[in-house]
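Notes follow the structure.
All protein chains of the complex are present and in place, except for one that has been dropped.
Chain IDs A, B and C follow the sequence of writing; residue 1 opens each chain.
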Amino acid sequence: MNATPLLDIRDLRKVFTTRKGWPIPKVTHVKALDGVSFTVGRGEVVGVVGESGCGKSTVARVALRLMEADGGSVGFDGADVLEASRLDMRGLRRRMQMVFQDPASSLDGRQRIVDALGEPLKVHGLADRSTVRDEVARLLDEVGLPRSALDRYPHEFSGGQRQRIGIARALALKPDLIFADEPVSALDVSVQAQILELLRRIRAEHNLAFVFISHDLGVVRFFCDRVVVMYLGRVVEVGPVPEIFVEPLHPYTRLLKISSPEPDPAVAVAMTFQDGEPPSPTAPPPGCHFHPRCPGATERCRTEKPELRTLGEARSVACHHPL
Amino acid sequence: MFRFVIKRLLVAIPTLWAVLTTVFVLIRVVPGDPTIIILGDQASEAAREALREKLGLAKPILSQYFDFLWQVLHGDLGRSLATNRPIVDDVLSVLPFTIELTLASLLVGAVIGIPLGVLAAERRDGFADWFARIFSLAGVSFPAFVSGILLLMVFSVELRWFPVISTANTADPIERLRALVLPAINLGLLMVAYVTRVTRSGMLKALGEDYVRTARSKGLGRRLVVWRHAFPNVLVPIVTVVGLYLGVLIGNAVLTEIVFNRPGIGKLIVTALNQRDYTLLQGLMVITAFAIVLANILTDLTYGLVDPRVKTS
Amino acid sequence: MTATPPPLVVEGLTTSIRLDGRLHHVVRDISFEIRAEETLALVGESGCGKSMTALSVTGLLPPIASVTSGRILVEGVDMVAASEKTREDLRGDRIGMIFQEPMTSLNPVLPIGFQVGEALMRHHGLSKKAARERARELLELVRVPAAAERLDAYPHQFSGGMRQRVMIALALACRPSVLIADEPTTALDVTIQAQVLALVADLQKREGLAVLLITHNLGVVASVADRVMVMYGGDVVESAPVKAFFDRPTHPYSQALLAAMPRIEGDGQLKPIPGQVPPLTEMPSGCRFQSRCPLRQEICDRLPEMTPVGGDPEHKVRCWARSE
Partner (left out) sequence: MSASSSARRNTVASRALRSPGLAFGFVVVVVMIVAALIAPWASPFDPDAQDVMLVLSPPDTTHLFGTDAFGRDVFSRILWGARISLTVGFLATAVGVVIGTVIGVVAGYYGGVIDRLVVAATDVLLSFPQLIMGLLLVAVLGASLTNLVIAIAVTAVPAFVRLARGSTLAMRERDFVDACRSLGYSDLRIMFLHVLPNILDELVVMASLWLAAAIRTESTLAFIGLSVPPPTATWGGIVREGFDNLLDGPWLAVFPSLAILAVMIGLNLIGDGLRDASDPRAPQ
């Protein structure tokens, strides 16, 4: 249990600078990641949850160096990802893959499936011209698509099938870790369940680790071992499933839970008016970012930023007055 | 608002500087000895040397460059090689004619193009739509000198509705307006085409937007939905297109002025070319480029007027 | 007992779209009524016809679609048979609508106050000034903070949740009796969704609204609906009071849908529905769910009627296997 984690994100920071305004743009800074830390063990599935603008997608993109970080470190199997050279990065990219929310936008519409999935194999020297078709067919089979899909184009598939292709592509390089950014949120419930089952099976077969980004607690409950809850660029709570949802420690986790509608009239949504909007990410409130919406906020919450601290076994929370 | 204008002007300074530098480089550093181009290769070395001295080409290139910038900064574009008159005076004397022509053609473009585009979008694939398509195809296909000659042949030579020889340079406002009609139509054709197209496509897009559905859900009739809810959203692309094609418009103004024999910047450019008047040409380049930069600023300011998102974000 | 008819009655509504010269039914023969203060939820996955039903009721169908038969009675007036003028008069006055995308449903170039008050000028002949005053009251009603100062603000200055509140104010401006809400919270974060749903429920009680709620989210249905109708491929397959539905889902599709939904509570298991919805052009005749149904039999090639089950006349199912 105490072995070095596969992925070790420490104090990760990313500031977005936007220019808006007329005719002279004003520059605003948004701290998308404001000191985010968490780890992922080998074969572990960690969910990252939060609402839009909390920075959950940015974590994946910065960790994969699709954007450059402004501070902190990302350790992957002992290597420092953020400091890695171009050459080392190629090797690291092979072992860390990504599945996107919208497979239609993450696939090149002009490539046939055999080329879309075969190209990474060829680029990394895992297959040559003679073996690539069989290799791709095997990948397709693994995600439940027929061999006849080989010579078709992405637009010929439904949303669920395209997401299978996206998953097959992530699997092509035999990674150890997959970042999945809302991989099922664009799908209908019945198809979403198919994809979730597929992910579960693949995970078991390959002992894959996942960073699973989602806004849907039900989906996270189903697929994840552990959950990281984010609010306005900060981690507010970390804990195992289902305990974190049964007994949330952070008031925000609790709010998320009671706001999520369940298909059961007996546990209907708590529709209290917590009036007021979530604060703007450009000007987050001082102290604990959540204090303006928190029923138990005190003077301390308004001024002092709560640090993430361990509470009990495997749980941690960034709150001065945990529930 | 005033502060915005000032700031936007300040932002334009680097662009203006780059424009001046480009003109300078084009005229001075381009391969070939300008004295040969101006005097021909038969001219004597002494004549060339005199010309070099006159053009300031004898000085080191960098000091020529700074002289040039310094002059322009003081509103001085030098003197014409051919007439030795201050170029600024020459330009100012014809500039009103070109401005008048350009504005008139923009008016033609807006007055015809906007209603035609809206109508075409509203009745997609109907008669108005086909008419708009054919009309705008013609508009983008006719080179300005071809359409100009055609207009001249039909309305001046055959029908004699308008003078063949331009009477733009007159104090009589009626005559001046009469002289403006054909050139403005000729120059406006292209604008009509662009404005029609962008209005039509913009309206088609706007009419499919959710907010138009919201407007209809309020029980608003067709006219209010189209003109109050959809059309204001098309103003931004229209302004963009007008700003974008202003350069083409100025180019076409040159041709229109030649064909209709109107005084203006275009005629002056041709005169400068024919007389190989390099300093005049240089001054005219500066003027037209400055005009475009100014037009871009105006476009940006117009955005603020037609789109609240630009102003208040 | 007053005998006022329900504000919204739909009888035998069929809506079709024209594709390559052929008519395809996207909504087939559906009937329902909604009483004042009642919420009826239409649920189903994309392409099941639930949004087309909402657009049919409001008369805002896209040009390729049209109501081919049936009646839609809003306060007793048949929207289908009425002239376009009558429909415009009812729209925004007797029926209010809110849509899925609060980001795009408001006009970006018009001030909020004007957009909210516009229907009052159109239907009740209010002056600009009176409409503006009423718009302020409406914005306060939907709890937009500092409403008076924000009348002249533009949509981009509001967050998604606030815009949806503005949409609600706009829809309720003329105090309609029917509110059509097409996926009103789908684009919102869950905490904001809870706020908006609470607001709608509150206003519904206050105004005595009949609400038609279109949603794909069974959790939302469980939270706010009184009755539910499940749609698949343009057909209503099950119709029931909400408690009866979640206690005894009966149609194989309803059961499968509930089993496929991930839940926070419970055992953390789920069961996918195999296959996918056939495209409109390849719908099977008879029951349209048969291609994915575990209970499929010969007779399914004929369309079953809606039949009451479990001795409850309110709980009806369209399934041969489930008919007693």
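Simple rule for what comes next: contacts are C-beta pairs under 8 Å (C-beta built on N, C-alpha and C of every residue); 3 or more make two chains touch, one makes a residue touch a chain.
Note that the structure is a prediction, hence the values are computed from the model and not measured.
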*Thinking of the whole complex, not just what is shown, which of B:Leu92, B:Met153 or B:Leu305 touches the missing chain?*
B:Met153
*Could you tell which one of A:Ala69, A:Leu107 or A:Leu196 touches the chain left off the display?*
A:Leu107
*Sort through B:Arg8, B:Arg200 or B:Arg213 and give me the one touching the missing partner chain.*
B:Arg200
*List the residues of chain B that touch the chain left out of this view.*
14-15, 18-19, 22, 26-27, 30-32, 37, 121, 124, 133, 137-138, 140-146, 149-150, 152-153, 157, 197, 200-201, 204-205, 247-252, 254-255, 258-259, 269-270, 273-274, 281, 284-285, 288-289, 292-293, 296
*In the full complex, which bits of chain A touch the chain not displayed? Write them out.*
61, 64, 66, 89-90, 93-94, 96-98, 100-102, 105-110, 119-120, 123-124, 153, 155-159, 161, 169, 172-173
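Here, only the chains that are shown with their structure count from here on.
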*asked:* Please identify the chain with the largest separation between its CA centroid and the CA centroid of chain C.
replied: B
*asked:* As a quick test, compute the distance in whole Å between the mean CA positions of chain A and chain B.
replied: 52
*State, to the nearest whole Å, the distance from the C-alpha centre of chain A to the C-alpha centre of chain C.*
32
_Contacts with two or more other chains, residues of chain B listed in rising order_ = 313
*Would you pick out the residues of chain A that each touch at least 2 other chains?*
none
_Give the list of chain A residues in touch with chain C in this complex._
51-52, 158, 160, 188-194, 196-197, 215-219, 221-222, 241-242, 245, 255-265, 267-278
_Interface residues, chain C side, partner chain B - complex_ = 58, 60, 88-93, 95-97, 99, 101, 104-111, 115, 118-119, 122-123, 153-154, 156-157, 167, 170-171
*Over in the complex, which chain B residues touch chain C? Could you list them?*
209-211, 213-221, 224, 228-229, 232-233, 306-309, 312-313
